[in-house]
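Here it is, the structure, as structure tokens.
What follows is an incomplete set of chains from the complex, kept in their original frame.
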Amino acid sequence: MLFSNVAAHLKLDFVGKDLEIDSMNELSLSLPSQLAFALHKKYSCELKSSKAKAFLITSSLIEHLPEDSSYIVSEDVSISMAEATKLFHKSPIESNLPEAVIGKECYIDAMAKIESGVVIGSNVTIMAGAYIGTNVVIKDNTLIYPNVTIYRDTMIGSGCIIHAGSVIGADGFGFSHTKEGKHIKIYQNGNVIIEDDVEIGANCAIDRAIFNSTIIRRGTKLDNFIHIAHNCDIGENSIFVAQTGVGGSTKLGHNCVVSGQSAFSDHLSIAPFSTFTARSGVTKSITDSGGVYSGFPLMNHRDWKRLQIRIAKLDQ
Amino acid sequence: MLFSNVAAHLKLDFVGKDLEIDSMNELSLSLPSQLAFALHKKYSCELKSSKAKAFLITSSLIEHLPEDSSYIVSEDVSISMAEATKLFHKSPIESNLPEAVIGKECYIDAMAKIESGVVIGSNVTIMAGAYIGTNVVIKDNTLIYPNVTIYRDTMIGSGCIIHAGSVIGADGFGFSHTKEGKHIKIYQNGNVIIEDDVEIGANCAIDRAIFNSTIIRRGTKLDNFIHIAHNCDIGENSIFVAQTGVGGSTKLGHNCVVSGQSAFSDHLSIAPFSTFTARSGVTKSITDSGGVYSGFPLMNHRDWKRLQIRIAKLDQ
């Protein structure tokens, strides 16, 4: 799509050369073919070093643009960005793609729906009522139980097990807010990548990324009702017990253990080998690996246990 | 149905004129064609002003009935009411209704199930594995992802998005309890109304009303795993982050923001523009708009933050 078309869609002017744009991305990850955006002055440094050539920015950032940039200035970059994501959004179903390619010795139930563009490895089982969206890739020996929904463009490794009712790749929860209190959808144009040997319990939900990918890394095991928001990166060989939720863009290192009903805020970074006891509420990043944590607000597990005894004594 | 038939079903006598009854309702909302019920003496004032003409009541309320009322007296109104709801309950599927009417430029997957009596607007997408129950109405431009279940009589507005695995219109959780500790089902004879521009995440559950409607108002956005119980009324342009639950009959004003893993008791009324931080536990109504709240028991967010610091100091 031409940059001039983006500007026309946003009903804004563009400055600089017209360029072919293939997608959008956040500032630090943008490629030369992508439209980058910056909402606040605090992004001036990132802006200078961005590889992007086309930008959607607030006027105070014009002076910080790399040389020869093309740009659109918006008084409300957040709303303009949301509107722009719609331009790059793919339809939930695409029908003009090649028919699905299915490997050897697969069992694909006649009541499963396989959209076009799908590539399935060998010895894969897809049970009745499962939905495999456009362009999904599923590698060897993976087992998809009934009524699982896998949205388009998801990539699933080999040796995975996905239990019934789980939803992989639904839209992340992202909106820009107007002054009148309405919520404008930020279309979620990324995908989900599930690496090898991941097991996902019943009725989980792993959201697709805004841009780029939500990732569940090799060997990680999720119990039932796990919520993984958009753009999370869950490290290898981690364990999530039931009813736990992880906020957007949070990254966990490998071999974390998260007990039931725990929750993580968004944009955190958690060190490897961290353990969280039941109902932990994690709102800050953790840099040292190997810790054991409890409570909300979160604290060292031993401190939390001692504190509970002190609290109980208040009533004496 | 004749009021005399209701009495016969309950194995109780009726007093007064026999009347045609088309449904049941709670006292304050009953129409003249509806059977109203009152369990406790405290309802005597509501009883006097009720528009209903047929009542199921405890004997102590006879003297408070409007003139010319027909009534059934029960020693256990709660159980009798539950038994009566069964009489007015519609079968989950009805087959003698007209075939579904589908608007222009819709995509209805051959693996979606559309029951009879359904009315679908134009440019609606219904993906594989979705279930659209008897008499459901879906307006223009709405997108239903795979394996969504929409129970009978649900009404869905235009421009809505419902993500995979969500269930709209399942029975609310209502039972009357016998002295022997058994639970008698209160059939949920109401429906769900989703207004325009609502987005519902993956694996949500919005229950149908006992009587009347559970309502999600225009522009509201739900993340994944949101539980909305029967007879809730969720105001316009509200935001619910993942794994939050709302108890029965609770009403939220417009533009509320509810962070993840929060919960509301039943029968609350929450002022507009209220904000709840993560894991709030709301057990009382809120009358002033614009507040920010935290914790369980719930308190002002600033107080909660300060209190957490005090609590942490207990262990010093």
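So that you can tell them apart, the chains are marked A and B in the order they are listed, and the count of residues begins at 1 in each.
Keep this in mind: a contact is a pair of C-beta atoms (placed from the backbone, for glycine too) under 8 Å apart; a residue touches a chain by one contact, two chains touch by 3 or more.
What you see is a predicted model; the values in this text were computed from it and never measured.
Participant: Hey, this file places 2 copies; any idea how many the whole complex holds?
Facilitator: The number of copies making up the whole complex is 3.
Keep this in mind: only the chains that are shown with their structure count from here on.
Participant: Between chain A and chain B, what is the gap in Å from one C-alpha centre to the other?
Facilitator: 32
Participant: Using the touch rule from the top, collect the residues of chain B that touch chain A in their complex.
Facilitator: 107, 109, 111, 125, 127-129, 143, 145-147, 161, 163-165, 199, 201-203, 219, 221, 223-225, 237, 239, 241-243, 254-255, 260-261, 278-279, 308, 311-312, 314-315
Participant: Report the residues of chain A in contact with chain B in the complex, numbered from low to high.
Facilitator: 92-93, 111, 113, 129, 131, 133, 147, 149, 151, 165-167, 170-171, 173, 175, 181-183, 185, 203-205, 207, 225, 227, 229, 243, 245, 247, 261, 263, 265, 281, 283, 296-297, 299, 303, 306-307, 310-311, 314
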